[in-house]
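Shown here: the complex without one of its protein chains, the others still in place.
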Amino acid sequence: MTLLDFARGPAIHWSLIILITGTIWRLLGVLVLTRGADLSRPRDAFGNFKGYRTVFSRAWPSGEFTTATRYQTAMAYVFHIATLVVVIGIVPHIEFITSLTGASWPGLPNAAGVAVGIIALASLLALIIRRVSKPAIYCSTWGDYFAWIVIAMPLVTGLMAFAHLGPRYETMLAIHILSVALLFAWFPFGKLMHAFWFVFSRAQSGVAYAHKGVRI
Amino acid sequence: MSTVTAETRVFPTFEQVCQGFAGQITQLREMAPEPTLSDSVRVRRAIDTLIAETNADEAVWLESCIRCGQCTNACHYFQATGDSKYAPMRKMNLYRKVYQREIGPFRWWYKLVTSEVKLKDLEDLQELVYDSCSECGRCAMVCPMGIDTASLVHHQRSALVAAELVPPELNALRMEQKHRGTVFGASEDVLRKMIDTIREKAGVDIPLDKPHAEVMVLSSAVDLVGNGNGLLATAKVMNHLGVDWTVCSDGFESANFGLLSGDMSLWKHQVDPIVAAAERIGAKTLVIAECGHAYPALRWNPMLKSGELPFEMIYMSEFMGRHAKAGRLRLSPLKGKVTFHDPCKTGRRGGAFDEPRAVLNAMGSDLVEMPANKEFNWCCGGGAGIFLLERATYLRDESFKIKMQQVNSSGADTVVVSCASCRLNFEAGRQKNNWDKRVESLVELVADHLIDEKKVGSVTPIQGAAA
């Protein structure tokens, strides 16, 4: 079995199994916990359910914090969007998703894919440089750095595979797939789970504050 | 100023009150009880408390932090000191550790790879959840995950109550309220004496223990043992409005050191007699004195099915605001620029933004806002009991500079507050910094600006004791 066969076969398969089991495990392990009840009378002016707006409104910091959060918010947006475009936009990825789900859509030209991939990597670098240079603000744990590496690896190896840098293409492709397998396998256990938590976390605060008549 | 300036002051100025309090607080430290339980029991109780208070909401918040650092922009203690240990996200680390080890979905794994929580960890936590967090919730306004750090801090305060690690000043007051039912010695007798004094010296009548009343009014220890002007002003406003009101001798204390220290059972214990009194007299409205944390202690008490109670609970500023909006408060104009400082507990974490402003507008005042206002208001730095903690003096003083800068850039020459704790902190800060602003209480300002026709006609004849 070559490295590529291993990567494309058991490695990615088991990582998907870990991803799915772990994600559901962690989500349910939290969401099935007891629900606290706030028995106090809600403020009439502002219905509870409107608190769910926070899920969306918190997508951008309010004007009060613009100056302080501009750099990070902008970079985080560039990173998330660029990564999403790369993940669902370039043909090999679409082919992989198709092989899993059957769904298919047109891809981007390679030049566009590479450009967006480089943008994603650049924004990721911009974020880590800030994190490293301002330790007092970020209070980073090893998990933060590990998550960064786990996210950066697929971008780096993907671009290298495309550019035919480093080892032969099929080896680089295998390393790329293995790095994604690592990402999948790590996803449920670290902070990458914020991809799910943000919905619940924002909604909870939104509802709790809406109960008191405050829009956050 | 207006019609009442000629009246001689019955009570000392708030500046004097503030200085007096400083002395009393010093005594508190000596009164604080020593821990009685063994270390292991204290740790176990802290952990059990966190387990018992963790619901899915808390778990999600603990899981969500990505250490993006944005909360540091919002926290006055971090901004004032730049010290990374005061970053809001750090204030949930120990809670997260306990959560991960005890009830998190991967607890079996975390039990293997993380160390046990020790008493030392809890002792270190004290500074983070008492001294350097006023539970103002400003960090929740910037957090991209929307984590409500303040509520997580509050649960940790509960854990430290269980571990007998409440800072001495807060602990002394908590114990006093728990065992004697008073705060700073403000007993039923003190209340009666104060009411008598007000009646005799100021000629203002305060109906005590009416069997039935529409409005039940609470007082607070600060007013009863120090600043009699607060209760006096409240009485003037109530009488001006002509409402059917009373103060109940078996439920008059707004201050709740159960909520402040994190002692949930005291919180509930302190609230029950107030609710019982209000039900007994058939009150429709319970007015909470200008005491910030008393508002959540009653109005937002999660243990109280207040939707089913026959009365509503509102803050003094809300009560006045409603009457101002309805045009029932007739006030003389207020000169100069004023700005309103929203107490965290009634503003961002209470939702009473419009009413105090309506009151100021009713005075035709030139109301200006601070650069960060309402939901984004900067905490004064003394909330959630921090004003009482001597150890937190530096944090309080440094963070107050942010507040001063906010007020200065608003251009106002007067800051109006509607919370005794904020007011004490503002006053202390004003004196320390020789700040050229005036600090006013909303209710006292209103009382000073009332246009009272009856009073104009009969200033001297004091009304009878019977209401």
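Order of writing sets the chain letters: A and B. Residues in each chain are counted from 1.
The working rule: a contact is a pair of C-beta atoms (placed from the backbone, for glycine too) under 8 Å apart; a residue touches a chain by one contact, two chains touch by 3 or more.
Everything that follows uses one rule, which is that contacts and distances are computed from a predicted model.
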Name of the absent chain as recorded in UniProt (options "Dihydroorotate dehydrogenase", "Phosphonate C-P lyase system protein PhnL", "hydrogenase (acceptor)" or "Sulfur carrier protein"): "hydrogenase (acceptor)"
Residue in contact with the excluded chain [from B:G69, B:P88, B:P105 or B:G429]: B:P105
Contacting the left-out chain in the complete assembly, out of A:I81, A:L108 or A:A136: A:L108
Chain A residues touching the omitted chain (full complex): 1-2, 4-5, 8-10, 12-13, 16-18, 20-34, 91-93, 95-96, 98-100, 106-112, 164, 168-170, 173, 177
On chain B, residues whose C-beta touches the chain left out of the figure: 45, 47-49, 51-52, 54, 102-105, 107, 162, 265
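As a working rule, only the chains that are shown with their structure count from here on.
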Interfacial residue positions of chain B with respect to chain A in the complex: 54-61, 63-70, 72-74, 82-84, 87, 89-90, 103-106, 140-148, 151, 299-307, 309, 312, 348-352, 372, 375-376
Of chain A, residues touching chain B in the complex: 25-26, 28-43, 45-46, 54, 58, 61-62, 64-65, 68-69, 72-73, 76, 131, 134-141, 144, 189, 191, 193-194, 197-198, 200-206, 208-209, 211-216
